[in-house]
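The complex appears here minus one protein chain, its other protein chains still in place.
Going by the order they are written in, the chains are A and B; count residues from 1 in each one.
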Amino acid sequence: MSENTKQNYLNHPKGIMSWLLTLDHKRIGLMYLFSGILFFFLGGLLALVMRFELAAPGNDIISNEVYNNAYTLHGAIMIFLFIIPAIPGALGNILLPLMVGAKDVAFPRLNLASFYIYSFGALFAMYTIINGGVDTGWTFYTPYSTQSTSNVVPMTLGIFIIGFSSILTGLNFIATVHKMRIPGLTWYKLPLFVWALYGTSLVQITATPVLAITMVLLMLERFLGIGIFDPALGGDPVLYQHFFWFYSHPAVYIMILPAFGIISEIIPVHSRKKIWGYKFIAYSTLSIAFIGFLVWGHHMFTSGQSVFSQIVFSFITYFVGIPTGVKIFSWILTMYKGQVSFTPPMFYALAFLFLFTIGGLTGIFLGAVALDIHLHDTYFVVAHFHYVMQGGTIVAFLGGLHHWWPKSFGVMYNQTIANIAALGVFIGFNGTFFPQFLLGLRGMPRRYATYDEQFVELHSYSTFWSGILGISIFIAVMNLFWSFIKKNKVDPGSNPWGGMTLEWTHTSSPPHPHNFEEEPVLQHGPYDYDKVIVEKTYKK
Amino acid sequence: MSEHHITPLKTYLIIAASLLFLSGVTVWVSYIDLGSFNIVLAMFVATVKASLVAFFFMHLLWDDKKNLTMFLMSLMFFGIFVTITMLDTGFRGDLGLNPETKDPINKRAAFYDTLPLTDTHGHPVDEHSDEHHEDKDHH
Partner (left out) sequence: MGHHNPDSPSHLKHYFHDVNQQYETSKFAMWAFILTEVLTFAGLFVAYIVYRSWYPDMFVDAHKLLDVNKGLMNTIVLITSSLTMALAIWAIQKNNKKLSVVMLVATFIFALVFLGIKYLEYTHKFEVGQLPGEFYSYMGPDAAHLNNPHIFFSIYFIMTGLHGLHVAIGMGLIAWLIYSTQKGNLTSEYYTPMEMIGIFWHLVDLIWIYLFPLFYLIG
């Protein structure tokens, strides 16, 4: 590791314009990070409003109409403005070129453009909120979305625009992975986070165009009454669901695959043991990405689609469990006989394993047609996808932030507070969402502002713990930012967790404006801890 | 710049001529009634034409095979999209429990009832004085 040169991407060059017009992938990543977290808090705030409304039956805080707007905006903001862009846009942008040893992504100007396209799309979403919201649910199902008088058009237009940003980021990453690796960095020597981003990007460029055309058709249906999705005009509303879920089911994997990648990085580093089954994890990423395109109809079991297609969708859905299971087992086997240290990133990774497994297994329940017809549109579904999306993706995202925070900013946060916050997130999360499985099994439908007396107990538990969850996440994020304000600097050459990937071993913290002072030469694989620090890791 | 493949002029001209010829063929064939085989034939000719464009004009034949893979992937996902959607749309109401769901959307939209009959220029015609009256009663 070379000596500190004082010059890093954060302080060079200076000035607001050097940030707004930057072509540096690390700065663009930071801009994604800040806007993502902003939307995360906005979406979280909406969630808390809903939870407090549901603390007791009846309309205590907000009316039914406001509640409809709240859950729609919560879903749309969290998915389209935070989760989908957050990990690839923020962590992916900062880390991908570093991990492949490149000076930048393949197309830096395109990269900046996709950030501004994202911001432009986000403006439409913000306009929607100011202008009175939208009440269709984030899925915009027809025929209601063609009739609703709320702001369906600005919101769908916003999503349409953000879709382009997603496509361009995906294109950029694919080209970067294929063409920008340093010599000697072959596919099987890539860090698994790169594989995950690659799989994600493939899904992004393949699925998102269909979302774009679906949103166009929906808008045309509203403007011209084209009749494609309108039964009164000879069309078919279920076809809309096919179109929508052809994108939105793979989109689930756009959200979860990068999280898998983060976990695949955190676990070996913090267990000081080579990842178990590298190729299994790498190929399971690609097979999840592929199988994700075959199962969209399991969102539509009660839509009136043909029974034949239900059987096929249900059958294929189970196959998703195979590569996912392979990953979980690989991670557990990586920890087995490793030297596990309970650092904040590792706490998040362990929480991920626990929460995602619950989310995944309940997904198998829902993949069974017969059971799904009972559970469809109940709180069981709500709990399931929050276990996957929040317990999986967002917990992994927080873990990733804690893992790469010293690398990205050259500062270290207070690890005790971070551990406590991680514990708070874990307990608060389970407290909030586990009761919802029970609510769902007992028949509590989703998307209602009020409910029967019999559900009071579980709902009030859920609300209480959601407060804890919200506070914990807030503390976790503020703890990170506080380290930045307090300037608790780490030594620029330090490698606090002992990572072996290029971003840890070949550049300073924070990295040089051009990533590496000289082009890195590959000396070892991404997880070869044994080759370098044998004495430290050998125990017994 | 390192050596790029330069396609000979003759190749381009032959390909363009074949494309024009095939366009003629597909129009000509469409006037012969082959039943459902018409669409198969037309799609076959279109695919031949598309392959000529992709392999020669777009240089896929000489390119890095990664580029071809990308292109084939797009077709594969299109295939998945169509096939799986048709598993639903082609089999609606397959349990036969409710005959109404068998043909989900074949009802004529209501706005047709208010449309006046027109001539081939789109101008409304008097319903009682022309030969198309018969047409309307039929349907």
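Note that a contact is a pair of C-beta atoms (placed from the backbone, for glycine too) under 8 Å apart; a residue touches a chain by one contact, two chains touch by 3 or more.
These figures come from a predicted structure and were not determined experimentally.
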Across A:P57, A:G137, A:G227 or A:P445, the one contacting the chain not displayed is A:G227
For chain B, residues touching the missing partner are 1-2, 4, 6-7, 9, 12-13, 15-16, 19-20, 23, 26-27, 30, 38-39, 42-43, 45-46, 49-50, 53-54, 56-59, 63-64, 66-67, 70-71, 73-75, 77-78, 81-82, 85-86, 89-90, 104-106, 108-109, 111-112, 115-122, 131-132, 135-136, 138-139
Logged for chain A, residues touching the omitted partner chain are 102-104, 106-108, 167, 170-172, 174-175, 178-180, 183, 205-210, 212-214, 216-217, 220-221, 224-228, 233-236, 239, 242-243, 246, 518-519
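Keep in mind that, in the parts below, only the chains that are shown with their structure count from here on.
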Per the touch rule, the chain B residues reaching chain A in their complex are 66, 73-74, 77, 80-81, 84-85, 87-95, 101, 104-111
Within the complex, chain B is touched by chain A residues 178, 206, 210, 227, 231-236, 238-239, 242, 246, 293-294, 296-297, 304-309, 312-313
